[in-house]
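All protein chains but one are shown in place.
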Amino acid sequence: MATPLEFTEATRERAAEILDRYPDEYRKSAVVPLLHLAQEEWGYVSPEAMACVARLIGCSPVKVAEIATFYPMFNREPVGEHVLAVCHTLPCALTGCGSVFDHLSEKLGIGLGETTADGRFTLRKSECLAACDRGPVLLVNRRLHTHVSPAKVDEILAELDKG
Amino acid sequence: MATITIDEKQYTVEEGRNLIDAAADLGIDIPHFCYHPGLAPDGNCRMCLTEMEIRPGQFGIVTSCTIRIKDGMNFRFNSPAVLDNRKGIMEFLLINHPLDCPWCDQAGECKLQDHSFDHGRGHSRFVETKRVPPKKDLGPHITLYTTRCILCQRCTRFCDEITGTSELGVVQMGSKSEIATFEDVPLDNKMSANVADICPVGALVTKDFLYKPRIWHYEKVDTVCPGCATGCNTTLEILHQKVYRTKPRHNEEVNGYWMCDEGRFCYHGWQDVDRMKAPLKRVDGELAQATWPDAMDAAVSGIQAVLDGEGDSAMAVIGSPVATNEENYLLRRLGAEAFGSPWTGLDRKPDGEAWTSKSGFHIDADKTPNTRGARDMLGAGSLEDILRGIGDGSIRGLYVLGGDIGRTLSTEEAEAFRKLEFLVVHDVHRSDLAELADVVFPGTIPFEKNGTMTNGQGRVQRLNPAFPPPGGAREDGAILRYVGQRMGVDLGGTDPAGVLEEIAGNVEGYAGLTYDLIGDQGAMTGGEGPSEAAGG
Partner (left out) sequence: MAAPLEILTAPLPAETDPGDIDAYLAGGGYGAVRKALKSMSQAELIEEINASGIKGRGGAGFSTGMKWNLCADRFPRYLCANADESEPGSFKDRLLLESKPHQIIEGMIITSYALGINLGYIYIRGEFFQIIDQMEAALADARKHGFLGADILDTGYDLELYVHPGAGAYICGEETGLIESLEGNRPYPRLKPPYFPAAIGLWGQPTIVNNVETMAQITTIVDMGAEAYKAIGSEEDTTGPRLFGLCGHVNKPGIYEYDSEVTLRELIYDAAGGIRDGNRLKGVIPGGISAPILTPEEIDTPMGFGALGKLGSMGGTGGIIVMDETTSMVDALLNASSFAAHESCGQCTPCREGVPWMNDILRRIRNGQGREEDLDLLLDVCKQIHGHTVCVFGQAPGVWPVRTILVKYWPEFRACIERKELVVPPLEESYLRPDQYEHIPPVPGNFRLKTEEADAAG
C-alpha cells in the first residue's frame, strides 16, 4: 500500500465531532460519516483513506472496506471535478431521463461511469433520488436539478463551465 | 429435556439446543451451509428453513439455525414448502457456481455436492452468463476460489468470533459481493487454515492440500496433535503411509472445532525428516549401522559396564515429552528395575510463544505434547539434576528417550553428554543427541505411536498409530522391553492398554483411568472431571 494518509488538522476536528455523536464503545458507528469526510478530503475513498478511517475507529481495515465498497456513494477511484448522476429509476424513466443521459453522454463524449479526459466531469446513473414529481432529475455534485431536459443540461453545463 | 414433534413423531431432546444440532442428535440431517456449531448462527443461506407451528394449526417458515428448542415445539421437516425451498436454494446457489467438481479439491466432502445430490433439480434452467470473479491469494496458507464461494460467511465470522483478528470481510454489494482481505493485510493468523475446514464448498482451500489425491482415497486415523501441550484432537488423513492432511477433531474441552496452523502443518516436519531405519552403534569412534542383535548387545554390555563400575547408581534415564505416558512409564521401570537407578530426568526444550484466541482457544508455550504426562510417569527429576549428576561424576551412563525432531542440544548439554562413559538414545533421525550416543535405537514419531498423552490441562488422550515405523525402526515401548528382558527384567506385555492399567495402579492421579474410559474425547487425571474448556 502507498504512504499512509492522515486527515488534515481541520478534518480531524470534524472527525472528533462526529465520533462524539456515538457512545465511546461504539465508535464503529461513525464509519459512514467518516468515509464521507474522507471522500470530501481526498475526492475518493482509496484503500489508504479506508486505513485512515480504520485507525480513527480502531477496527480492522477490512471492516471499513466492507462498508466503503458496499455503498454506491463512495467513489473507489478518482472522479471528475463535477459528478453528474442522472436518476434512471422508473418515474424518471417515464419522464425521459434516457434522453437526458444520452445528451450528457454525447456532449461530454463519455459513457456511463467514465470521466472526461480533462478530469472535469464524471457521468453516472443514480437510483431513485426521491424527487419523482420533478423528474427527470440530475444530481450535480451536492445539488439536485429537477425537470431536466436536454436544453436544461446545456444550461447546467454552461453554468459549471463558468465555475 | 424437552419433547418436540417432528413430522408428527415425538422426540425428546435437550432443551435450549439449536434445532439443527438437536435434529443431528436424533440422526436427522437438516441441510445447511452457513450454520456451524462453533460459530454464532447467521441465517443467511436459507437452506435450513423448516416449518414450525407458530399458532395452533398454523405453520410458518423459520431458520432452524436460530431456533432454540422449547418443550412442545412442533416442526415439519418434509413438507412441500420445506422441500421446495431447498430445491430453490440449491438452484440459486448453483446458477453462478462453476461446474468444476472434477478438479475441485472439495469434491467428495462438499456440502454443495451432497445437497445437490439430495435436493437439486438435476438440470439447469440458467442460460445467462455466470459471474467469474478471479481467484485470490488470501494469505500464507489459504487461497480463495472466488467463483465457488456461496457467501455463507463462515470464514469472516471465524475471524471475527474465534480469532478476533478480522482479516476477512465481504466487500462489494449484492450479487457482486466477495470475500476479501484488505490490501496488504493478508489472512495470516495462528488459526487461519481452519477457514478451509469450515468452508462448506471448495472456495477456501489450503495451499497445502491443493491438487492432492481425492479425499475418498485416505484412511482416517484419530489422534492428538504433537505440536504443543494443548493436545488438539485431530484426524490424520493417510495414504501410502504418509500424512496428507490433518484436520481438527471436535473436543469441546480441548480445542473446540479448531486447531492452530502450526499444529496442522507440523506433520511435514515429522515426515520430511531423514528417518533412521536401522540401529547405530559406535565403532572406532564413528556411528555405524548395526543389526538389532548387534546394537542390543552393544547397549546391554555398555550399560552393564557402567553399572559394574564405581558408584551405586551410575546409570540415569531421561524421558521424553514427545513420547507417550506408557513409553515414559516403561523407561522409569527400566531405570529403576534394570539399572537400579534413582535418577530420572525429563528432557525439556525451551518454551515457545503462548497465545489465546478471542474465543479462548489456547496454544501452549510448551511445544511438546506430553510434558505433563512424562513428568507424571517419571517423577520429579529434571534434566538439570541429571546434568549436575554428570558434572560431579555420579552419573556415568545415560539412557535417553529422544525423538523430538525440534530438539537441538546447547553447548553445555553437549559437553555434559560427551563426558558420559556410555550413552544410549532412542531417536528418529541423526539428531545432535544421537551423534553423541554409543548406541542409537530407531524409534517412532508421534504419528506412529499407540498410547496416551496427558495435555497441559491434565487430560489423558489417546494416540492411534497412523502407520508402522519405517524400515527397521521399532516402537519405543518394545525396545525398552527388549533391553529390560536382556537385563533380566520383565517389563510386561506390549499392549498400551495393559501398560495404562499398570499406570492406573501405580501413578498418582491416574487411578481409575482405562483405555475405554479415555475413549476419543480423553479423561481428566486426578478424577477432577472435565476441566474448563480451552476450545472456543
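Letters A and B name the chains as they come in the text, with residue numbers starting at 1 for each one.
Just so it is clear, contacts are C-beta pairs under 8 Å (C-beta built on N, C-alpha and C of every residue); 3 or more make two chains touch, one makes a residue touch a chain.
Predicted model only: the values in this text are computed from it and were never measured.
Across the entire complex, the residue among B:Phe92, B:Trp292, B:Trp355 or B:Tyr482 in touch with the chain not shown is B:Phe92. Of the options B:Thr5, B:Ser79 or B:Ser177, the residue whose C-beta touches the omitted chain is B:Ser177. Within the whole complex, the absent chain has one touching residue among B:Arg17, B:Arg46, B:Lys207 or B:Arg486, and that is B:Arg46. Seen from chain B, the chain kept out of the figure touches residues 43-47, 49, 61, 63, 66, 81, 84-85, 87-89, 91-93, 95-96, 125-128, 150-151, 170, 172-177. Although one chain is not drawn, its touching partners on chain A can still be listed: residues 21, 23, 26-33, 35-36, 57, 66-67, 70-74, 88-91, 93-95, 126-135, 139, 142-144.
Quick note on the criterion: only the chains that are shown with their structure count from here on.
Averaged C-alpha coordinates put the centre of chain A at 51 Å from the centre of chain B. Residues of chain B touching chain A in their complex: 165-173, 180-185. Residues of chain A that touch chain B in their complex: 1, 47, 50-51, 59-63, 65-66, 69-72.
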